[in-house]
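Removed: one protein chain of the complex. Kept in place: all other protein chains.
So, chain A:
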Amino acid sequence: MAEPGVTQRLAAAGAAFTDPPAEGTVSTEPGALDAAGTRSPLSGLLGPAGGPVTFEERPFVGKLTLRGDPSNADFMAAAGKVLGTDIPTDPCRFVEHDGFRVHWIGFDNWLIHVPEGAEGPLKTKLEAALEGIHSAIVDVSDYYTVIRVQGAKARRLLQKGCPIDLHPRTFGPGQCAGTVFHHAAIFLAQTDADTDGGASYDIQIRWSFARYLWDYFVDGAREWGG
């Protein structure tokens, strides 16, 4: 049995909230194996459903980091050819193409998200295309997991712990940023914006920090029920 989460501890202490966690928000079996027999850091945990903010783990997203010199035309052309799209050079932007997502992390550093299982073949292809060009490709799939936060209150939830101004006037779909959520280093990308002021974010978090962030989200979303 794992350590009790924030919600359970708060409920037990009766300190900050008096009502018990909503039904289904905390699994009784965290760390359970999923149907495929694999275990992600948040498997077995259920987020709030049906409220103005929902979140779910996107386990096992393939993740590669690509490093190289953006002023080297050979590097940019070779990487762009494999990915089928120019890699972004504008700070804090990402591009999507054919199920791949290429995020700008730093001016010589990109993070590529691909569907589960596609990271190995892509790494091989990139390595072949970048042969002899000063660059580095590392598979970091199992270093991080991704939590998708979406709904009308998604931005409000993230602003409880994130110092970035996520207001639509400064942050919108297609933008991404490395930042923190309370004590956890996160990488967030806004994937969508709804007409009702809601939004959809993908939060990449270190595997071992995922439960911390998840518990914070569960706790943060309680004021809106669901």
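FYI, contacts are C-beta pairs under 8 Å (C-beta built on N, C-alpha and C of every residue); 3 or more make two chains touch, one makes a residue touch a chain; residues count from 1.
The rule is simple: contacts and distances are computed from a predicted model.
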Undisplayed chain, where the name is taken from the UniProt record, one of "Electron transfer flavoprotein subunit alpha/FixB family protein", "Glutamyl-tRNA(Gln) amidotransferase subunit A", "3-isopropylmalate dehydratase large subunit" or "Sarcosine oxidase subunit delta": "Sarcosine oxidase subunit delta"
Absent-chain contact - pick from A:50, A:121, A:163 or A:225: A:163
Among A:112, A:177, A:199 or A:213, the residue in touch with the chain that has been omitted: A:177
On chain A, residues whose C-beta touches the chain left out of the figure: 91-92, 105-107, 109, 163-164, 177-180, 185
